[in-house]
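With one protein chain removed, the remaining protein chains of the complex are shown where they sit.
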Amino acid sequence: MMQFIHKYGSPKYFYQWSYGWQRWLTVITVLLLGFGLYQGFFVAPPDYQQGESYRIIFIHVPAAWMSMFVYMVMAVSGIVALVWRIKVAEIVIGESAVIGASFTALALITGMLWGKPMWGTYWVWDARLTSELVLLFLYFGVIALHGAFEDPRTGAKAAAILAIVGIINIPIIKYSVEWWSTLHQPATVAKFDKPSMHISMLIPLLVMALAFKTYFMALLFARTRTEVLAREKNASWVKEVVEQES
Amino acid sequence: MLAIRRRRELSNPLVFFVIVVSLFPLGVSPDQDLLSKMAPGVIWVTALLATLMSMDAMFRSDYDDGSLEQLLLLPGPKILLIGAKITAHWLSIGLPLVILAPLMSLLLYFPTHAIGSLVITLLISTPILSLLGSVGVALTLSLRSGGILSSLLILPFYIPVLIFSTMAINASANSLPVSGYYALLGAFLIVSALLIPFAVVAALKVSYN
Partner (left out) sequence: MKEFFDMGGYAFFVWWSYGIVTFVMVANVIVAKMKRKRIFKQLQELSEES
């Protein structure tokens, strides 16, 4: 296990093996997005309750899932960075924080745009939107802390601790927000039932969720590879890479 | 001399608390119903901000004169040292807030029969605020503009405490059972008292990198 982590986490070896992954993930992402969008727009029928507006679900729900998933990736790489002092894991923290924050913002924006036709207002203090908002604040904190240090390695370690404290707190925050929203649910806002998912709606949703996941991984690999080069700029293998690729 | 200066510094957040709470009737309206409804939220949010304002004092002077580094190098469990620092911070800000809050709640027409719950939630929760806040200051100790940044980091973590405390106070104002909320807040306190000092030690190590 230790050997495995050290081997795949060494900057030079990571740069080599991640290239293929990045390429294939990009190809798979494009294919999945095409298939998912086709299924979502042309195969899935309109919802009997919400009409065509429910098609926002195919990007809203994957974005919301990703906002949680990326935070987990960040916290896990934080643990790896702190315990085994893996440089690549340190880089992953900062790079995934930015992508995760953008997914969270997307989940919020699409949620608001979906809420307007459904609830009549762009914003409702319901449990899911509220905890998504708090999650965005948590991402802001990690990004701000990460960027505040002059030495990127110190920044990564500080951000790692914050992310780990965050991942312990997220379930508590979610639970408290849920409790709070059930007590304060305004009577005027009708809680509509979850649309019972027909299989033709479920397929595009899952395909899009998978596409978002591969998109994230491809982008994370790309960003991490760049940052690895920047941090290791004095290593001889980086010079070789630069000579070869230019 | 040093002690006097520190005491002044410590009393500033308390004055801040009193002033901000009094601003709400001026800014919103002196309407009795409205204010008594808002009172738990106003007092709690202001208490959060006052705690954050005082947070920087927890390690700052010891960090600046280097004594914190010396203390961390001493043999023996560092957790105890951190625990003592957090306790001292709570005594200097949390406890005075617990005493001041009932007084301020009168200015907001808060029903007197629920003041007990206000005091109890503050008594259980202000130590949690000190504990969580200590992680933020420990992480930002080596930065020049650490104060605002640490507030940014810590405020989202205060949300559950805020929610359960104000819900308990509201329940008590409506004569509903509250012991469940107290138990939950107590559980938060115990868990954070057990876990957070370790995070603080790790954060201080990063700051001293």
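Each chain gets a letter, A and B, in the order it is written, and its residues are counted from 1.
Please note the rule applied: a residue touches a chain if its C-beta (ideal position, glycine included) is under 8 Å from a C-beta of that chain, and two chains touch if they have at least 3 such contacts.
Remember, it's a predicted structure, so these values are computed and weren't measured experimentally.
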Only these shown chains touch the missing one, namely A
Of A:I56, A:V134 or A:A148, the residue touching the omitted chain is A:I56
Touching the hidden chain, out of A:V27, A:V83 or A:I109, is A:I109
Missing-chain contacts on chain A, rising order, are 41, 46, 51-53, 55-56, 59-60, 63, 99, 102, 105-106, 109-110, 113-114, 116-117, 215, 219, 222-223, 225-226, 229-230, 233, 238-239, 242-243, 245-246
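Keep this in mind: only the chains that are shown with their structure count from here on.
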Chain A to chain B, mean C-alpha position gap in Å, rounds to 32
Per the touch rule, the chain A residues reaching chain B in their complex are 82, 134, 137-138, 140-141, 144-145, 148-149, 151, 153-154, 157-158, 161-162, 164-166, 168-169, 172-173, 175-177, 179-180, 183
In their shared complex, chain A is touched by residues of chain B numbered 135, 139-140, 142-143, 145, 149, 152-153, 155-157, 159-160, 163-164, 167, 188, 195, 199, 202-203, 206-207, 209
